[in-house]
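Other chains dropped; remaining ones untouched in position.
For reference, chains read A and B in written order, and residue numbers begin at 1 within each chain.
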Amino acid sequence: MRRFTEERDWEQFHDPKSLLLALVGEVGELAELFQWLPAEHAAEEAHEEPLRARVGEEMADVLLYLVRLADVLDIDLAAVSRAKMERNALKHALPGGAPSRGAPQARLSD
Amino acid sequence: MRRFTEERDWEQFHDPKSLLLALVGEVGELAELFQWLPAEHAAEEAHEEPLRARVGEEMADVLLYLVRLADVLDIDLAAVSRAKMERNALKHALPGGAPSRGAPQARLSD
């Protein structure tokens, strides 16, 4: 993606605040696909075409801007995410010991 | 991540609208790290610690919820994103032919 952007002389537009707003734009498009779906059937409805393909497209757009932002900032997003998953696994360790269940722990982030 | 979630009985919370709002929350935290940085020095400042690590953490959080959402919807996010990058490369083809430069084309999404 870096080469793709450099070859097109787009680097001047790809400062972090612009990329972040572009990411927000794509998250907004993704939100619009789900906003009026009844919560309890949203997953089911999003498995059906044509919605499924549109959701995939918008999610890819979010990912591409996220990856581009990581690139601009020289952040190894895969490594940071892996490390985070491992910390989460430790923090929300399963039993033998006490299980950690329920809403406050449903977070994948810290 | 699917196993991680199932083992903890979190699936009940991970409907698409909830995951989307969680993703919005993480995007918001990422935005807060950049909001008052001068646009022209934002990349530079985000290369310095401790900001760099915090940005990486928030970006990983966004990614984890995006991946979890893809998982819930059985969407192969990597494949869709790759296909999208290839379409972009075709659409914004470089010269020999006419170059495609400038702001309207700075989008990585369609």
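We take it that a residue touches a chain if its C-beta (ideal position, glycine included) is under 8 Å from a C-beta of that chain, and two chains touch if they have at least 3 such contacts.
Since the structure is predicted, the reported quantities are computational estimates derived from the model, not experimental observations.
Assembly remark, whole complex in this entry with 2 chains visible in place, copy number of the identical chain is 4.
To be clear about the criterion, only the chains that are shown with their structure count from here on.
Chain B has its Cα centroid 4 Å from the Cα centroid of chain A. Of all the residues in chain A, the ones that touch chain B in their complex are 1, 4-5, 7-10, 13-18, 20, 22-24, 26-27, 30-31, 34, 37, 39-40, 42-43, 46-47, 52, 55-57, 59-66, 68-70, 72-75, 77, 80-81, 83-85, 88-89, 92, 94, 99-101, 103, 105-110.
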